[in-house]
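All protein chains but one are shown in place.
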Amino acid sequence: MENKARLVIDSLSDNIGLARVTVASFASQLNFTLAELEEIKVAISEAVSNSIIHGYQGEIGEIDISMRVHEHQLEIIIEDQGCGIEDIKTACEPAYTTADRMGLGLVFIDSFMDKFEIESKVNQGTILKMVKIPAQEQKQVN
Amino acid sequence: MENKARLVIDSLSDNIGLARVTVASFASQLNFTLAELEEIKVAISEAVSNSIIHGYQGEIGEIDISMRVHEHQLEIIIEDQGCGIEDIKTACEPAYTTADRMGLGLVFIDSFMDKFEIESKVNQGTILKMVKIPAQEQKQVN
Amino acid sequence: MKLSFKKYNNKLVVRPYGEFDLHTVDIFKEKLEQRLTEDINGIILNLDGIKFIDSSGLGAIIGTYKRISNKGGVLAIAEVTPQVERIFEISGILKIIKLYPSEAEALDNIVGR
Partner (left out) sequence: MKLSFKKYNNKLVVRPYGEFDLHTVDIFKEKLEQRLTEDINGIILNLDGIKFIDSSGLGAIIGTYKRISNKGGVLAIAEVTPQVERIFEISGILKIIKLYPSEAEALDNIVGR
């Protein structure tokens, strides 16, 4: 079975909860535990917050969240057309931040998702690709 | 304050609950009561079910749900590129159905929303436009 | 949707849990059909576990009503939530199907019919 959905939101902090709820609701068609759904919510929350704060720096732009369920795995792509990241490797280091924040957002995404990739071009925007597979499915494969 | 979001889903019945949850979550930034949020959910459920059953007749297509909060009112536009409705006036009559169903979907939308309009072209698709204003806001205006 | 069933002589108590919409009506119909043996002449539908219903769910209830009426039986509905009651009221379904505040009262009232 394959299923797709896409949520496009204005880069307002009001919409972070909406993004979490929508992705968690979409994700719940797979066998995720409640704890896993919470992990997905954190990843979405961090990604959307980054697009709002760093990507658009408070200006209003669009954040595009594509979700797909495919072969029992959840694929999420989060995209902004914001300022982009110059040095992705450095950005991913724990405690690295350009905005007096925790510098843990990308670290959380990486530890909560099974796959995590960043593509970014300065002045063009940032794309985050993540995959999460229910632990239950992973066991069945092995 | 203005805020926008857009949800695009595959026309699968699995996604009806997702559409309800997303729209209700978006709507909750206005002063809707729980009962009003339930009414919004019914309207979304009916519209999305119609696109799945009547619009795409079981084929997979996209259903586009645009939401906007503007001047304390919620505007929702639901669009499919399905078979369209030949006679909109007849379709809106209670108990009228072309699919051995209740014929109450459009009646429910009309009674639960403050404004409701249908645009449709045979073989091109159907657009439902709805507006809901929190009863609390309506009182304040009067 | 999850369903639970209980049988009292020839009455069947059906209790669906979850959301009652286009996505779940087929499960409801299928599971009910499996339990609807020849001898059953009354169905009590306990709806206290239904968090959401729309016209598709309503259609499945009307379908159940028709199914049991055709074999001379009755359908009673018990313990509706406010959202479900609201939908019932607007739809006019209350003209043909009775609501009871509890499962026990519904059973009492249709026993012996």
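So that you can tell them apart, the chains are marked A, B and C in the order they are listed, and the count of residues begins at 1 in each.
We take it that a contact is a pair of C-beta atoms (placed from the backbone, for glycine too) under 8 Å apart; a residue touches a chain by one contact, two chains touch by 3 or more.
These numbers were taken from a predicted model, which means no experiment stands behind them.
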Contact list for the unshown chain, restricted to visible chains: A
Omitted-chain contact residue, chosen from A:E38, A:D64, A:E119 or A:E137: A:E38
Residue among A:I16, A:L30, A:I85 or A:M130 touching the omitted chain: A:I16
Footprint left on chain A by the chain that the document does not show: 13-14, 16-17, 20, 35, 38, 41-42, 45-46, 49, 52-53, 101-102, 104-105, 107-108, 111
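Convention: only the chains that are shown with their structure count from here on.
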Chain of greatest Cα-centre distance to chain A: C
Per-chain CA centroid nearest to the all-protein CA mean: B
Geometric centre distance via CA averages, chain B-chain A, whole Å: 28
Residue numbers of chain A (touch at least two other chains): none
Overlap residues in chain C, where contacts from two or more other chains coincide: none
